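Only one protein chain is missing from this complex, and each of the others stays in its spot.
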Amino acid sequence: MTSSFPGPAGPLAGADGHPADELLAGYAAGRADGVGIWSLEAHLTGCARCRTTVSGHADSARLARNQSVLLVRIAVPEGGRMRHLLCRCGVPDHLLRLLAATPSLRKSWLLSVAGVLAVVAGEAAAVRYGWVSVGWPAGGLPGHPGAAVLAPFLLVAPLLVLAGVAVAFLPMFDPASRLAVAAPFSGFSLLLIRAVSALATALAPVVAAAFLVPGPGWLPVALLLPTLALCAFALAAATLMEPRAAAVTAGALWALPGLLLAAAHVPLLIVQGNAQLACAAVLCASALVVLIRRDRFDVGWTR
Amino acid sequence: MTVNVSTAAVRADGLSRRYGATAALDGVDLALERGITGLLGPNGAGKTTLLSILATVNEPDAGRVSVFGFDPRDAAERVEIRRRLGYLPQELGYHRHFTVAGFLDYVAILKEITDRRRRAEEVARVLAAVSLEPRARTRIRALSGGMRQRLGIAQALLGTPDLLILDEPTAGLDPEQRLRFRELLSELPADPVIVLSTHQADDIAAICPKVIVLLGGRVRFAGTPAELAATAAGQVWTAAERDPGAHLSWRGGDGRWRHIGDSPPAGAELVASTVEDGYLLLSDAAGAR
Partner (left out) sequence: MRQCAGEDDDAALLRAVARGEEEALAALYDRHAGWLTVRMTRRCALPDVVDQAVQDTFLALWRGADRYRGGGNVAAFIWGIGIRRLIDAIRRENGARRRLPWRAQEPEVAVSAEDQVLVGIEHGRLGPALAGLSPELRGAIEATVLDGLTCAEAAVLLGVAEGTVKSRCHRARLALRAALAEQHGGSDSAANHIQAWGTS
């Protein structure tokens, strides 16, 4: 494409091979008067000078406005693969962006969780397989020798999930929490979105580690209900007391029995039979409390 | 100048709030109309508590609030208030790893602007209003204090609120930025109800056509800055030496002493009273200096 204006000699080709200014002005104003517009556009593709002329006739306020919106759209991060995947599954884009503010979904947090799990699970495995000799007595249930080594893992794993969920709802981890309260977006919805995604994200490594830890085959499944009950309890407690106190209470309510049972060399009891029933009951009760008192999350906790 | 209470957009009757033994608010009545109202008072006077109650972030122990006819005690009406609200808290925290535009986008979602493109337009609009456009991609942790304050103002402006509550918006702004802030407030579309708090009297004189003085959890004055200045009329004088009979004295930049008191001595050099003088006199009277 040459820069001179093609076409048979006529009113279009100027002396220098470029279309006349009036023609370009008319084109820019949308007055496509039907003479050689196709050629004009083809010429524009190759000629910076005429493009500048056309731009000069365009609506500069409109162009400036579009430019500022463009620069904003560039500045808002688009999100990684996970977000695109979830978007494809139909999760609305604005909900995904809300999750971006949750610390327990950030890579650094997840890496720490994985790290702690690795340590705890690794310790259990090391003792069980005799790589390290510690004075653990071979206690536990019949059929599950050496279950005592699972004590640290059973103690820590659900607490890690609780920590992730707590970070999702504790105001101290949301620096702009007062803005969130003062905004019309439902505080309860925000909480649910964050808590559920934190739960799901933290459960995955925990369940995976439960498979790897030397223990009974039903361990990964048995961990689910207590973990869910623990997190639900923390949320329910947050409607009744200060959120930090709620998280700590929930953690203590798991840690104390866990430690006691570990001291008695029967740590697995915490995930068996009666304990599972108790967890189910706690889960249902907590869910009910959260639903009934969900307004608490809309009002916030002001000092 | 009084505000017609029955038609006021924002009303509070008998608000009280205690924290432990201290009464942060003690029977506060106020009525706000469209336009800018300044809330003047020292730190600890209850300004932040009052503003947080108006912003539905806090609940009073006693008293009623009505914002555009909505009562924040009802959940559904509370949401309606929040839809019309822009709030800048006193110490606004930011997710430091967010970019400026990312943070504003986040707040815009909280303000229920779900369409991505509309959000981008809104964010662009408020960024232009506070002159932070070149910083759209900067991370918040890299911003100066003044820029962060402007960002806080920008997020309050998202969604063109009808009620703008700004807690110490001029803190951390240099004089040129304060000027820009005043222009910004005067150019806002939709003529909202604006209430801003400050402990500096010259902010009031420069920005606010109406002022409420809050001392010790109570409203001590409500009117125009001129009326506030007039309360100290005839009670301000200067002298070369300090006068022990004055309630308040301080030395000005020119070396002369400025005095505020009930009865200036005969022959004293009276000067025109300023907003600050009126405010100081009120503070002194309230014993809350």
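Lettered A and B in written order, each chain numbered from 1.
Note that contacts are C-beta pairs under 8 Å (C-beta built on N, C-alpha and C of every residue); 3 or more make two chains touch, one makes a residue touch a chain.
Treat the numbers as computed from the prediction; the structure is a model and nothing was measured.
Chemist: From the listed residues A:S39, A:S189, A:T249 or A:Q272, report the one that touches the chain absent from this view.
Modeler: Of the listed residues, the one touching the omitted chain is A:S39.
Chemist: Out of B:R18, B:R83 or B:R137, which residue would touch the omitted chain in the full complex?
Modeler: Here the residue in touch with the unshown chain is B:R137.
Chemist: Taking the full complex into account, find the residue in A:L23, A:C47, A:V120 or A:V206 that is in contact with the omitted chain.
Modeler: Hidden-chain contact among the options goes to A:C47.
Chemist: Using the document's contact rule, name the residues of chain A that touch the chain not shown here.
Modeler: Against the left-out chain, chain A lists 1-3, 6-8, 12, 27-28, 30, 32, 34-39, 41-42, 44-49, 51-52, 54-59, 62-63, 65-67, 69-71, 73-74.
Just so we're on the same page, only the chains that are shown with their structure count from here on.
Chemist: How far is the middle of chain A from the middle of chain B, if each middle is the mean of its Cα atoms, in Å?
Modeler: Chain centroid spacing, chain A to chain B, equals 36 Å.
Chemist: For the complex, give me every residue of chain B touching chain A.
Modeler: Contact set of chain B toward chain A: 19, 52, 55-59, 75, 78-79, 82-83, 85, 87, 89, 92-96, 98-103, 105-107, 109-112, 114, 116-117, 119-121, 123-124, 127-128, 133, 136-137, 155.
Chemist: Touching chain B in the complex: which residues of chain A?
Modeler: That would be residues 65, 68-69, 71-77, 92-94, 97-98, 100-101, 174-186, 190, 295, 298-300, 302-303 of chain A.
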